[in-house]
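Just one protein chain is left out here, and the rest sit where they should.
Per-chain numbering from 1; labels A, B and C assigned in written order.
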Amino acid sequence: MVRLDDVALRYGQGPEVLSGVTSHLEPGSFHFLVGQSGAGKSSFLRLLNLGQRPTRGRLMLFGRDVARLGREDRALMRRRMGVVFQDFRLIGHLTAFENVALPLHLVGERPGAIDSKVSELLSWVGLADCLDALPATLSGGQQQRVAIARAVVGRPSLLLADEPTGNVDDRIAMRLMFLFEEMHRNGTTVVVATHNETLVGRFQHPRLRLEGGTLRLVPAEAAADGTA
Amino acid sequence: MVRLDDVALRYGQGPEVLSGVTSHLEPGSFHFLVGQSGAGKSSFLRLLNLGQRPTRGRLMLFGRDVARLGREDRALMRRRMGVVFQDFRLIGHLTAFENVALPLHLVGERPGAIDSKVSELLSWVGLADCLDALPATLSGGQQQRVAIARAVVGRPSLLLADEPTGNVDDRIAMRLMFLFEEMHRNGTTVVVATHNETLVGRFQHPRLRLEGGTLRLVPAEAAADGTA
Amino acid sequence: MAPRGEKTPPAGRPAARPPGSRRRRRRDLPLANDASARYLPWLIAFLVFLAGLALVGGLGANRLAARWDSGLAGKLTVQVMPGQNAEETKTRVGLVLDLLTASKGVASVEVLDRKQLGALLEPWLGASAYEESLPLPMLIDVTLDPGVEGVPPGLAERLEKEIPAAHLDDHQRYLGALISFARSLQLIALAVVVLVGAATILTLIFVTRTGLSVHRQTIELLHLMGARDRYVAGQFQGNAARLALRGGLVGLVAAGLVLYALERVVQSGGAGLLPSFSPTPVDWAALLVLPPLAVAVAALTARWTVLRTLTRLP
Partner (left out) sequence: MAPRGEKTPPAGRPAARPPGSRRRRRRDLPLANDASARYLPWLIAFLVFLAGLALVGGLGANRLAARWDSGLAGKLTVQVMPGQNAEETKTRVGLVLDLLTASKGVASVEVLDRKQLGALLEPWLGASAYEESLPLPMLIDVTLDPGVEGVPPGLAERLEKEIPAAHLDDHQRYLGALISFARSLQLIALAVVVLVGAATILTLIFVTRTGLSVHRQTIELLHLMGARDRYVAGQFQGNAARLALRGGLVGLVAAGLVLYALERVVQSGGAGLLPSFSPTPVDWAALLVLPPLAVAVAALTARWTVLRTLTRLP
């Protein structure tokens, strides 16, 4: 699903944020991405969602070398991913409902199906009353949940979530994690970047730890023994 | 310092987000503001920083009824507050340094003093290397720390922080809390809205709990007994 | 192990609200609500209006200058003073015609009749210019051979020597200034049309850039969600075309009304100089081209600006 081969990333003339990352994420796997603030978690996810090109090395997604893809193919590949951005990136003039419906519209889903899927999902994350609310009228945690709903509504093959629980309390955080678990059970490859150590400790998933620009895999067992 | 007298707030024709909040925050006090996502924490802080007018009731700040203040006086009053917004609100075309220097410029501080204060503070929050970075080139946690530095740099009399540690790990969160503690010790009235129960439990400060549109004060002792 | 239980996400549960209730979809780029939607049509209307006036003015000046010019290029006029009676005048004219036709470089000659002469002088002498009894000089139009510029050498001298009552007139001296004035006006009109075109393109680039900048976050998000460049560009293009069409039509109607009014003014008086300034069918056709042209310029500029910006995205 995701394969990185000695991948490095620098922004402009700055230092290498990632230097020589080699990794392989199996289809249907679930990883936590951890590391200090500024370690490069968001940058790593940005590579995977084709928001940034690697400075060197090879990145394979869905079995294809992304460096060899045309613009059209990259667009199509992006549609198979769901992304929760650290800063949400909701569209300000669209309601919560419309924001979540967007990925379905882009792939040309039937309006009827869109309606039921979106309403259902927003109810699940506790926003049944906010379907017609604009993002600016939602609280921070509500916005974050809309962002998550938008990422998962299209049942993507690859789900990338960047700090998806930073603005909600632990009870809602758990509820959101169940959503990711459910996606995972249905075959989606999931990567969740987070600082929330309590959350990481509660689940039996391997961690990818970013430190000094390199990625280290900490298997689920060791992780469970460690901080949890 | 802050006195609310049966204050209510509704947005447009919506339901009352806050209904009949009566409270008094002593000068130099330190409160955590807690409550579920969507309970109205940000709305409460928005009232205090004059970002929203109460729908009814009386709000006194710095000993004055804000309903009676002119535009000019409200502007001057805002300068005595430091605010950490939940969504940071950094100015995109200004560097981290310039963002933090902004409140000092607004009150007409000497350039020399600005230089030293800002550099020092940014070093303290771990951003000594990012002084000239634009917000877009900073990680989520780094942006949050810039936002915090900007709120405290002017040594405000009233510090309002909305979820200031949502994007940083526990180690940095503690470091930021020390900053607020330091401000508090120097006489600043502090209100920190947060979901981070671990953090709240570590400090001996009373909590304001928002629930169903009303505010309930949970004293420090009870709080320490409870969740901490 | 992750805790399970009741808290499982929904699977096939029917939606709470009736399906279809939210089907009307708002555009993901609300360009039609931008400030530009209120600005652009008016500016385009103004520009099309100006271009229309300048175009018709320029074409009119061109026709005027061309008429004067073609009437003058390769042409001379010889005046013959009237004699004491018609017989004498006729003899003089005959002599002049003989001399002229025998001259090298002269292709043909034509004696202007009384009516042509009267029409020329009417604005100054009034209707009486047509009266037979008024002794007027006879005018002879001389057409020169193609390629001959100016007065053939020696012609003026021979005329003067042989028939003193005849006088060679090289119109250039009198109408040259008028023609260069008309040509200047034409140049100014052309400059205005070109400037209007440039202003339209400039405005469209600016409005589109502004739209890109106002909606930058949305556009970047759409891009990251897998929207194609042409999907985004298409929205800008369509919006620009719609606004330009609206403005173009308003401008066209305004220009048309003004020109129609002007034509009425010109036709109500019968002045000889003016008719060539009033719009001809060709002018009306040129006017009709302006709105589609504005739409095309708007759509292409918007598309080009957006695509150029989008290719910078990864």
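The definition used in the following text is that a residue touches a chain if its C-beta (ideal position, glycine included) is under 8 Å from a C-beta of that chain, and two chains touch if they have at least 3 such contacts.
What you are looking at is a predicted structure, and each value in this text was computed from that prediction instead of being measured.
Put simply, the missing chain touches B, C once the whole complex is considered. The chain that is not drawn here is touched, among residues C:L97, C:V111 or C:V258, by C:V258. For the options B:H24, B:R64, B:H105 or B:R216, the residue in contact with the chain missing from this view is B:H105. By the touch rule set out above, chain C reaches the unshown chain at residues 34-36, 38-39, 42-43, 46, 49-50, 53, 77, 79, 81-82, 120-128, 131, 133-135, 137, 167, 169, 171, 173-178, 180-181, 184, 188, 191-192, 195, 198-199, 202-203, 205-206, 209-210, 213-214, 258, 261-262, 265-266, 268-271, 273-274, 277.
Against the chain not displayed here, chain B makes contact via residues 49-53, 71-72, 75-79, 83, 89, 91-94, 97-98, 101-103, 105-106, 111-112, 115-121, 123-124, 128, 131, 174-175, 177-179, 181-182, 202-204.
Everything below uses one rule, namely that only the chains that are shown with their structure count from here on.
Listing every chain that touches chain A and chain B alike gives an empty result. Summarising the inter-chain contacts, the pair of chains with the most C-beta pairs in contact is A-C.
Closest chain to the protein centre (all Cα atoms averaged), using per-chain Cα means: A. Separating the CA-averaged centres of chain B and chain C is a span of 64 Å.
Averaging Cα coordinates per chain places chain A and chain C 58 Å apart.
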